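The complex appears here minus one protein chain, its other protein chains still in place.
The chains carry the letters A and B, assigned in the order they are written, with residues numbered from 1 in each.
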Amino acid sequence: MQEQHIILNLNGEEKMWVGDPTTPLADVIREHFQLTGTKVGCRTGECGACTIILDGAPMNSCILPVAMAENSVIQTIEGLADDRRFQWLVTAMAEEGGAQCGFCTPGIMMTLWASSQASHGGQHPDYHAILKNNLCRCTGYQSILAAAKRVLGREVNAIEQ
Amino acid sequence: MSSEVTMASDFPAKISGRTQYVDDLHLPGELYGGIVRSPHPYAKITRVDIREAQQVAGVKAVITGDNVPHHAYGPTVYKDWNILACEKVLFVGDEVVAIAADSRDALRQALDKVVVEYEALEPILNPHAALQPGAAVLHEAVPDNRPVKIEFERGDVDKAFAQAYIVRSGRYTTNRIYHGHLEPIAVIANWDEQDGLTLWAGSHIPYRARETYAAAFGLPEEKVRINVPPIGGSFGAKYVLKVHVIAAALSMRAGAPVRIALDRYEDMLTAHPRVPLEIDIRIAADKDGHFLGKDVVVYGDAGARIYWSPNVLASACTRADSLYQFHNVRAKGNLCYTNNSPTTCMRGFGNAEMLFAVENVIDEIAEGLGMDPAQLRLQNIVHKGDTTIGGYHLDSCELEACIRQVITLSGWARRRDFKKYHGLGMAIGNHVSGYRGIDPRFDGSTAVARLLASGRVEIETGEIDLGQGMSGTYAHIAARVLGIDPSFITVQSGDTGRYPFGIGTLASRSTVMGGNAVKQACERLRNELANWVKQHYGPTAVLTGGGVEVGQEQHALAEVARDFISCHGGDAFSVKETYTPATELPDRTLYGNPSPSYPFAAHVAEVEVDPDTFRVKVIGYWAVHDAGMVLNRPAATGQVVGGVAQGIGWVTMEDFKVSQGQVQNRSLLDYRMPGSSDVPPVTVEFLETEDPNGPFGAKSVGEMAIDPVPGAISNAIAHALGVRGHDLPLAPERLWRIMQEQPQV
Partner (left out) sequence: MAWYQPQELTEALDMMATREPVIVCGGTDVFVNWLRRKQQFQGRDWLDIHRIQSVREIRRVEDGLLIGAAVNAAEIWQSPICNAIPSLQEAARVVGGWQIQNRASIAGNVANASPAADMMVPLFALGARVVLQSVQGERRIRIEDFVLGPKQTSILKHELITHIHIPETGLFAPQTFLRLDQRGGTDISLVSVAVVAKVDRQASHVNIVVGAASPKPFSVPMAEEMVHKDAASDVMKRVAALYAAHAAPITDVRASADYRRAMVGVLVERGLGKVLLAPQTTTG
């Protein structure tokens, strides 16, 4: 396998990675850059545990070859730690009991955060559509939806006005 | 938010992605391990050639059945496990060769280069085939392929049925359900001549795992240590696993740490699903709707080896007898070896399966008598103070109140006016809070409470937090005893080398067993500390939540802790207490009082069925629980909603499709678990009364959450369609087929 040099913009820093360009981005960020907040639950794009944000849009990093991410802005959950809206989500999820085993949680946080960056025209977004690509086996989603509503719904609009 | 939230201290870490699961951990010099598995359900191994695999650059160890020990071992009393197969493979996925290599690519290449030749044998694919005369014997110790046979009769069942006004019966089947833990199974094993074997493995019964793995290698138990990192979901999947043993064997051979992390495909192919049961059931009642008797015959498919299927069969045969007053009960249970992947327990543990059958038959009796099914239940249930026909002592029981409350909450009376394709169904359930039969030697729990120099209190337990809120509950209990804030408590567990022995988290035991131990330890800590402060600061010293008061003088807890430590040779003040419940080991007929307390619940589901596609949508759900006093409400509520969601998946969509012993739908697309829009808003209520045997009156919640769900949803579907499905799942195609077979009007 021919190695390729790939420059990644990861959480605001330029990083160099050398290896097989088809390596899933999930493995590169978890194993090479040791950012293990991104989880791998299926490797088939179905569970959403590996969700990262690429140029502002959430994507499954397990089916994203690292070479495709070159020249894009990559954000992992570690890169959001200081973000204000991310912190609101953390608080809301903790208070609502939105995590049990926690394995799906980082992926869900990424999806919800991405949604909080999007404009929903002052409306509650369609939470089910947003979360369709994220599976959670523990919570039954109710607590996650409650947290999402608190942060993404009227509250965000109110805070921003 | 309400202030009563006990924030589990691991929440922020989990939510921000800082929690590290097994596959997030790394040891220096670790190797990737992988397994060559049988593609046949049953076959003779005629040749194994590993020479080419050994030549692959980067391969550090290749092992076969010829170079691993062969001790009789297994996690239960049935010692039918091996480490790697030698002569025969018994199911698709059975392990034949294992390899450790220094990269993923080298591992994959080497796995592909292993040559195994088989002579396929005629597989046994269901329990009835296993019992056929002349069927192949899968394990020599069990010549009839039936490792477990249960048979009991209490009262006179034939007489009861002879006197019955109405009898309803049927054959119900429950299916293979995948636990669906979001974190696939993974382990890191490290062998060291000095320290022995250390595993980092998600096991919520690590002490049983330790005992089992020690037996596998003929090691003394103290030579095996299991570290349990946070577990990414289990529901029964992550007890004691062959993958752990194989990683250990590889590490011994390679002399380096070995990681085996299954991907989803392998996790599903080799999964040990819910034990599929075939249940023949009949229930008799008099003309006023008083039950007279219940008679069940159950066949369970254990697969090729024993995991926890015997316990599943036992609960299926017995538990419902302590929910209703059937007066005369008989059960025959048969657990059979087959050439399917071994099956095991999953949340609900056989009880949810049997209740699916029982609750459907009860609805049929109600229909037959023209009675309201809720009313029929009310007049036959058990009550506080009863000793049930199965021997359970019900020291607390709010079941009747649960039913009445769920009737109100769900608007049960609407049921009469529903149009076709719209249904409302009820089911009830009971469970245990720990089960004596899980380990006849000991069924209690031990906790250590320690006052640290910082003034914080550390609790050590042998039980395991699975995200069900155990740590938060223990912190709450400790805080309440000690009169301090829960945020000053740290709960530690998950290392068999450091923390006290524990049976582990199964049979819904953590709240009551572990909780009682924590309570006892904290009480002793408080009492002994109160005595010591009098000795140390003078007879007027009083221990309060925040520290010690001597007249006007205040000593903060941290100061007291330090004073204590300096008077005791540098050791923190620490006490250890064991809670041993006053339970009874069930006898040969499974009679006895196996648990300190029994939770109850009543559920109602509302469904809409698409009249053409027969896709079922659960549009409303109400769950009223008697879990004793609720110590950690967000966690308890989360358990119920999560259990309901799993039940929705089970009844309406989930099914491992197995053909010739092989799972066909090995992906999360084709094995459908519910997404967020499949779960309706679930209303959860707890009717709180104190159970005398629980810590601060608490009982369990975890499994109770799912027990009534299959019954409630399937009853709702039957109400919607006017026809009853007997085989799970009641997925669209099955319902469509049932309706096709109905005579057209």
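In the analysis below, a contact is a pair of C-beta atoms (placed from the backbone, for glycine too) under 8 Å apart; a residue touches a chain by one contact, two chains touch by 3 or more.
Please read all numbers here as calculations on a predicted model, not as lab measurements.
Within the set A:38, A:51, A:100 or A:143, the residue that contacts the chain not displayed is A:51.
Touch with the chain that is not drawn comes from one residue among B:87, B:140, B:193 or B:612, which is B:612. Only one of A:32, A:128 or A:149 touches the absent chain when the whole complex is considered: A:128. Across the entire complex, the residue among B:104, B:332 or B:404 in touch with the chain not shown is B:104.
In the full complex, chain A touches the hidden chain at residues 1-2, 4, 21-22, 24, 43-46, 48, 51, 54, 57-60, 62-65, 67-68, 70-71, 111, 114, 128-135. Hidden from this view is one chain, which touches chain B at 104, 108, 112, 263, 265, 612-613, 615, 653, 657, 664-665, 667, 669-670, 672-678, 731-733, 736-737.
FYI, only the chains that are shown with their structure count from here on.
Considering their complex, residues 1, 30, 36-44, 46-47, 49, 76-78, 81, 89-90, 93-106, 109, 127-128, 131-132, 134-145 of chain A touch chain B.
Across the interface of their complex, chain A is touched by residues 1, 5, 7, 10-12, 14-21, 23-24, 105, 179-184, 230-235, 263-265, 466-469, 634-635, 637-638, 641-646, 667-669, 673-677, 679, 681-682 of chain B.
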